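There's a structure below that I have some questions on.
The complex appears here minus one protein chain, its other protein chains still in place.
Here the chain labels run A and B in written order, and each chain numbers its own residues starting at 1.
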Amino acid sequence: MHYFLENVPERTQKPREKGFTMVMDKGLSVRQAEDFLSVGANHVDIIKLGWATSYVTANLQDKLNVYRAAGIPFYFGGTLFEAFAVRNQFDDYRKLLDKFQVPFAEVSDGSVEMDHDKKCEYITELSKQVTVLSEVGSKDEEKIIPPYKWIELMQKELDAGAWKVIGEAREGGNVGLFRSSGEVRSGLVQEILTKIPFERIIWEAPQKAQQVYFIKLVGANVNLGNIAPEELIPLETIRLGLRGDTFNHFLDK
Amino acid sequence: MHYFLENVPERTQKPREKGFTMVMDKGLSVRQAEDFLSVGANHVDIIKLGWATSYVTANLQDKLNVYRAAGIPFYFGGTLFEAFAVRNQFDDYRKLLDKFQVPFAEVSDGSVEMDHDKKCEYITELSKQVTVLSEVGSKDEEKIIPPYKWIELMQKELDAGAWKVIGEAREGGNVGLFRSSGEVRSGLVQEILTKIPFERIIWEAPQKAQQVYFIKLVGANVNLGNIAPEELIPLETIRLGLRGDTFNHFLDK
Partner (left out) sequence: MHYFLENVPERTQKPREKGFTMVMDKGLSVRQAEDFLSVGANHVDIIKLGWATSYVTANLQDKLNVYRAAGIPFYFGGTLFEAFAVRNQFDDYRKLLDKFQVPFAEVSDGSVEMDHDKKCEYITELSKQVTVLSEVGSKDEEKIIPPYKWIELMQKELDAGAWKVIGEAREGGNVGLFRSSGEVRSGLVQEILTKIPFERIIWEAPQKAQQVYFIKLVGANVNLGNIAPEELIPLETIRLGLRGDTFNHFLDK
């Protein structure tokens, strides 16, 4: 902050349990990773290497070193976990996390059919090795999970050892928590919040209107994910009531 | 220009009064700022640090030095002015402009209710210190200002000391001059042009179809704003009739 404005919402500081921002890297170069950190490292809490992009990027180790040097944890997207699990290569996945010293892992079932007890076993097993984020919601826009079921799944995954649970949206923000138009399933979100503490949830919200929805509903310090690197600074202004969308929301309070 | 094509529309040269391009920087790194200048510095006339993004970027002073060294003026988005004004911190805003040696300022009321005489006073007051751009139009898609009123507001703001007036569109191009679909309010635009000289107006036009509309209506040397850095080169080709959208428009003349 280079200057001072009065009456701006107070933000949590790192390491954050809430007010947490997860950025999605879907194939950045080393320089591009350095670039977004040079502008907003203080606003990023964790970086996801989107789905299985790490499988095909030539610069993986060097880029992880950049994130490590910045003190920002990172993890492989859940689709990579699923790709190993569905091939019965779970042990290879565990070795992979060790090889690259990855501090977090995501357990998801967005693309595969997986028995929920089995999913919870993966969570429990992996949480002995790394910090686990688990994800609820399908990548298939046809699969609608009713609210009571979302809550049950989230609670069981937290009980199994997940540090936080993620609400699925994909890079596009058009499945899971959202309709295919990007509109928030607000009944779903509000019902989840009656049962699961907001600090334990990361809402994937790549679209601006989605971010605004959660910030107005939960507050400046809601946990949000799937933020594109170039949207990190815009998101921070929305959290602080310094963009048109939330300008009056926070002033009125 | 590395080669020569005949019968391409003539472009104005810097410093431009018309044919002016305003690029929006919503949180670039120093390297990213250098990058777009290395490709098209000659096509950029002014850079806006979008809304209040400067409040949360870690690299502000270094980046302004890059723009300064390139001889390209810059200013803070109108929302930052409004954030100071609504908190009765206008004097702090003036000091901020001095501290960072910012040569331009935008006076807007896109997010606040502001008496128009008061807005004009801000314009007059700030124009003693910097060159003022004033902006007409709300960021609220529900607020529709009729054409005669746009004209009256624009004229008063120019009379109060604004160098040019900006037509509001936001980063998305979906309010003010445009419907929420992005469609141009063409009756509005054409009525404004019967009363305000086109050189005095900067049209925010982030979407390609919007840029094409204004270039076809006003010509290659219309003033356009809210251009994303990666759209600077594409815009220049549209101005020159070297993209499909205006290819035949200029050839036919």
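In the analysis below, a contact is a pair of C-beta atoms (placed from the backbone, for glycine too) under 8 Å apart; a residue touches a chain by one contact, two chains touch by 3 or more.
From a predicted model like this one, the values you see are computed outputs, not experimental measurements.
Student: For the chain left off this view, which of A:84, A:104, A:178 or A:213 is in contact with it?
Tutor: A:84
Student: Consider the whole complex, including the chain that is not shown, and state which of A:111, A:124, A:155 or A:248 touches that chain.
Tutor: A:111
Student: For chain B, which residues lie in contact with the unshown chain of the complex?
Tutor: Interface with the chain not displayed, on the chain B side: 1-7, 31, 34-36, 38-43, 208, 230, 232-234, 236-237, 240, 242-244, 247-248, 251.
Student: To test your reading of the contact rule: which positions on chain A touch the chain that is missing from view?
Tutor: The list for chain A reads 26-32, 50-61, 79-80, 82-84, 86-87, 89, 92, 96, 99-100, 110-112, 139-140, 170, 172.
Just so it is clear, only the chains that are shown with their structure count from here on.
Student: Go ahead and note the Å separation of the Cα centroids belonging to chain A and chain B.
Tutor: The separation of the two C-alpha centroids amounts to 34 Å.
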